[in-house]
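One structure follows; several queries about it will come next.
A single protein chain has been removed from this complex, and every other one stays in its place.
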Amino acid sequence: MNVERLFQDFKINESGALDPESLKHKLEASGLLLSDISLKNVQHLIDNEKIDLKFFKKMVSENKTLRKALTGDLVIPRFDLFAEEITRFYNLTKNNCEGKVSSSIPWLGTVNPDYYGISLCTIDAQRIDLGDVNTSFTIQSVSKPINYCLALEEHGEDTVHRYVGREPSGRGFNELQLNDDHLPHNPMLNSGAIMCCSLLQSNKSSAERFDYVMNYWQQLCGGNRPGFNNAVYLSEKENADRNSAIGHFMNEKKIFPPHTDLLQTLEFYFQCCSIELNCKAISVAAATLANGGICPTTGERIFKPETVKNCLSLMFSCGMYDFSGEFAFSVGLPAKSGISGILMLIIPEVMGIAIYSPPLDSLGNSVRGIQFCKMLTNKFNFHIFDGRINRFGKVDPRNKNTEFTHRTQKVQ
Amino acid sequence: MNVERLFQDFKINESGALDPESLKHKLEASGLLLSDISLKNVQHLIDNEKIDLKFFKKMVSENKTLRKALTGDLVIPRFDLFAEEITRFYNLTKNNCEGKVSSSIPWLGTVNPDYYGISLCTIDAQRIDLGDVNTSFTIQSVSKPINYCLALEEHGEDTVHRYVGREPSGRGFNELQLNDDHLPHNPMLNSGAIMCCSLLQSNKSSAERFDYVMNYWQQLCGGNRPGFNNAVYLSEKENADRNSAIGHFMNEKKIFPPHTDLLQTLEFYFQCCSIELNCKAISVAAATLANGGICPTTGERIFKPETVKNCLSLMFSCGMYDFSGEFAFSVGLPAKSGISGILMLIIPEVMGIAIYSPPLDSLGNSVRGIQFCKMLTNKFNFHIFDGRINRFGKVDPRNKNTEFTHRTQKVQ
Amino acid sequence: MNVERLFQDFKINESGALDPESLKHKLEASGLLLSDISLKNVQHLIDNEKIDLKFFKKMVSENKTLRKALTGDLVIPRFDLFAEEITRFYNLTKNNCEGKVSSSIPWLGTVNPDYYGISLCTIDAQRIDLGDVNTSFTIQSVSKPINYCLALEEHGEDTVHRYVGREPSGRGFNELQLNDDHLPHNPMLNSGAIMCCSLLQSNKSSAERFDYVMNYWQQLCGGNRPGFNNAVYLSEKENADRNSAIGHFMNEKKIFPPHTDLLQTLEFYFQCCSIELNCKAISVAAATLANGGICPTTGERIFKPETVKNCLSLMFSCGMYDFSGEFAFSVGLPAKSGISGILMLIIPEVMGIAIYSPPLDSLGNSVRGIQFCKMLTNKFNFHIFDGRINRFGKVDPRNKNTEFTHRTQKVQ
Partner (left out) sequence: MNVERLFQDFKINESGALDPESLKHKLEASGLLLSDISLKNVQHLIDNEKIDLKFFKKMVSENKTLRKALTGDLVIPRFDLFAEEITRFYNLTKNNCEGKVSSSIPWLGTVNPDYYGISLCTIDAQRIDLGDVNTSFTIQSVSKPINYCLALEEHGEDTVHRYVGREPSGRGFNELQLNDDHLPHNPMLNSGAIMCCSLLQSNKSSAERFDYVMNYWQQLCGGNRPGFNNAVYLSEKENADRNSAIGHFMNEKKIFPPHTDLLQTLEFYFQCCSIELNCKAISVAAATLANGGICPTTGERIFKPETVKNCLSLMFSCGMYDFSGEFAFSVGLPAKSGISGILMLIIPEVMGIAIYSPPLDSLGNSVRGIQFCKMLTNKFNFHIFDGRINRFGKVDPRNKNTEFTHRTQKVQ
């Protein structure tokens, strides 16, 4: 790496110092936020110091993110071109007005169907925010993969899977049915998610258990405290027939851990579903999963790699309701959708994406969310089996020499 | 790359030429075969030329495989250490004498249950062969993913999937059941495989169709002509109740392409199952799939990347009978097993492995095959969701600086 | 019984003999045929003798049927009024032009959809014939209950039910599924019917086996030889996918009796379905079942009471395809329908009815047939749980004092 040449790429003023704005601009074009922890120190120096070559050399040697940004070694090297494409997809999908806002819980039906936000965060904390990314919504089923992770972290894989299976159930398979071992098929179905809730901090008080989950979400999202939508929670509780049926059925089969209080478990489950976040926050949580359990904006490890591996495996095979099989085949990425219209997508070792658009298709997934995902992996080689070598046809945005020429796309 | 330093690593004789044996040894320790096309020229030069520094420089600059081998840039850089581990797994699993040889087709039941062979071939054609790797056996269901590829290449994804689904069916779901669109659930089930057969070269004669499939297998395996086990074929035909039931059921539902001759299609299907190969050959075919469709030993492209992507997707979710879900979760790699005891494993962008051991478990998979796969991904970070960054605990053999220290393993 | 009074009811000529025509008229009004065996002698005497009181007394004492007819002790005492109602139902249902002629076997689709015939025969051989009662058609699934009877007579209940179940399968339950004991659910499904065929005279030649069945039908129908529709047979054989699937599936499960030849069994099954009869003949066979196994026109015992009991039980619960449960509830009588448009109805201890009208509803039953049956048990107390005492609302035609006043009917 030739630091001198990097230095010379910037506008240099007469005193031999580089123009702070041009450095800031360079970093922002890479999708980085100067306010992120990884660059906080850099921002301070830019704002307060005269950056001559010597100082520049020191800065570059001391800050890894800065260095990667300047040398094109961030996970998406040509981020500006990539962002252009994402924006194009956003605008194209915005025209799609199909689908219907869920009314399975009355309160959800009142939401503005036009909300549309996409946030993206790479494992190097490069970001894109498009549309209504600050609008909060309840996470609903997106709580499931995280609660599964929490159960794994607390009890280990073996114990957790004595209580819940880890395979897709087959399309159209009623959640009231259990698998051959008389367990819920997997943690992404309501039955399995209720089971995971029963496992979390079971000897704590209700308040402590909920706080425990909230703390984890806060860390996953890079530090912002999630909200809680009490109206939705009450609405869920009052319209709980399906989940009550599931819970009582499981209780009758005596498959819950000993001493499980069914009603309290159901309430805990509804509370987890009623946590409120926005696209920005969820994209960071998604990036944390993409990053093997380390939050890319704080650098903190939240989950063990093994936990993340298991979670992504089940998101991949079971995360999109009855569309899971088709999604795994055609998009080929771990994801989880919720009936509020959120779709959380993981591109392992690359990025996390949060898409929020309330109108759902008949299988309960966000219409625009699905379309966006298809466009994404149709253009880029992100499908888990796309591979990066000996391939043609798709663009590899992880490659700094890749060309982003548009090829004609075919997405239903 | 400092070629001079590479040169000096070898034994140099008084005339300034390097010792040919030490170069050969170096290449063989990398798992490469000098007889492979990629090194054929190198072998010729070693055997016939005096390799001084200048000549060495020329050789290295002209042969990519040689260069990668010398610089540690083959996909498995420290192949000797890796091979040691594979051998250890082979020896450990050899003690496992559980399982029963399939007798679903009478002729299959007569095979020697002690046969055990493992062949491995990386996308750089590095190889390991352990045990009965030259013993031929019928490929049975391993014909399914390849026939699916052939159907995709001939008709394209859209057409093929108008005739067969692309999702797992759910454990225990009877093959006589079709999916909601009244199609076989996927090409890895007998129903879907018979459907794929009906699509292949359907206006050709029986002889031409079979020859067509044989030619593809020959190319996939790097050039060796497969055999055909007529005794097994006749035995399959005489014990065809299950497949006849499936075929007639599909015929009654009028889901075959127009003008399909059911009996001829079933015979074609049985013929494909009766193709004979050995572990060595299948490992190359598997490596071809791992390599995005290009045979690593011949360098020829056999399948389009899109074809391979689709095939791996369905091998991942549906390739191991009713164990598919559990295999995808715990091993996390595309694979296909056959009741002859073969298990073909793909590590995308890394290698293909063929494991042959006739005794099967209750779900129809090779007992030793499954155990070997579990050991493999328990030790190495090959699970599709293992990832390579921010991880700990598992060994990354793609990394030239990795350590192969044994960690305690837990494999049932 | 006051015979003198009976005598005086007839027109007496000057020589003290009764008018032969008035006696004939009386018998015919009772629904009896003078040509039936039970009255053949009476007819001879009427035609050739002078019937004065003394001779009349002798005739009456010697012929049970004559006696019952004159004293109002036939099972339907006021047969003329009853026939009037049946005719009214026939005419009303004739207006129903819904339904579609089956084309599941191509040849069947060519039949005239306007054919409509109803024949009725009581256990005392009283008869009604309306419409196309001499038109022949293939019996199709009506062969099933009779083949079940033949299997019971040949092997006994215990043996037969080691091969086939005896319970309804549940609506919509696919015939390709077997019950928990891995047997066909019952002999009224194709699977169970094929099984019954495999049990009949299995060590005889094909010709002998078919002749065996034909002989039974001949006896059941009172002596007329059935026909055979070879065109339908060939059409069935050529469109046998469903049944071939079922047969191969059962063969694979190894549930057939030892030494069963599947193809021969299927052909035998198709032959039984292709037997040709008309309404007149089937009504007598139905009456034979209603009469505990004794043919009412010949007085011969064809089946044991136990055989008939078992057959009626399964016709009651399983005879009307997926409409069986609803039919048992709303009509409440044993019946069997065939896709040629035949519906054979049994009113135990009372009569048998054959209704032939090709247009079928979506469940495969004759539209007019179902409507007629509903009208019948809506008016008369023939539902198996209607009872004859402490009831009101319905007419009891077995009671000589009953009134046939029309009450308003409600039949969909």
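List of remarks:
Read from first to last, the chains carry the letters A, B and C; within each, the first residue is number 1.
Methods note: a contact is a pair of C-beta atoms (placed from the backbone, for glycine too) under 8 Å apart; a residue touches a chain by one contact, two chains touch by 3 or more.
The shown structure was predicted, so the numbers you read here are calculated from the model rather than taken from an experiment.
Across the entire complex, contacts from the unshown chain go to A, C. Per the touch definition above, the residue from C:Pro77, C:Pro168 or C:Gly341 contacting the chain not shown is C:Pro168. Touching the chain that is not shown, out of C:Ala245, C:Ala328 or C:Leu376: C:Ala328 (per the contact rule at the top). By the touch rule set out above, subunit C reaches the unshown chain at residues 123, 166-173, 179-180, 291-294, 301, 305-306, 308-310, 312-314, 316-317, 324-326, 328-329, 332, 334, 348-349, 383-394. Interface residues of subunit A with the unshown chain, by the touch rule above, are 174, 176-177, 240-242, 244-249, 251-252, 262.
By definition in this document, only the chains that are shown with their structure count from here on.
For the pair subunit A and subunit B, there is no chain touching both partners. Central chain (C-alpha centroid nearest the global protein C-alpha centroid): B.
Centroids of subunit A and subunit B (each the mean of its C-alpha atoms) stand 34 Å apart. Taking each chain's centre as the average of its CA atoms, subunit A and subunit C sit 68 Å apart.
Per-chain CA centroids place subunit B at a distance of 63 Å from subunit C. Shared interface positions of subunit C, defined as residues touching 2 or more other chains, are absent.
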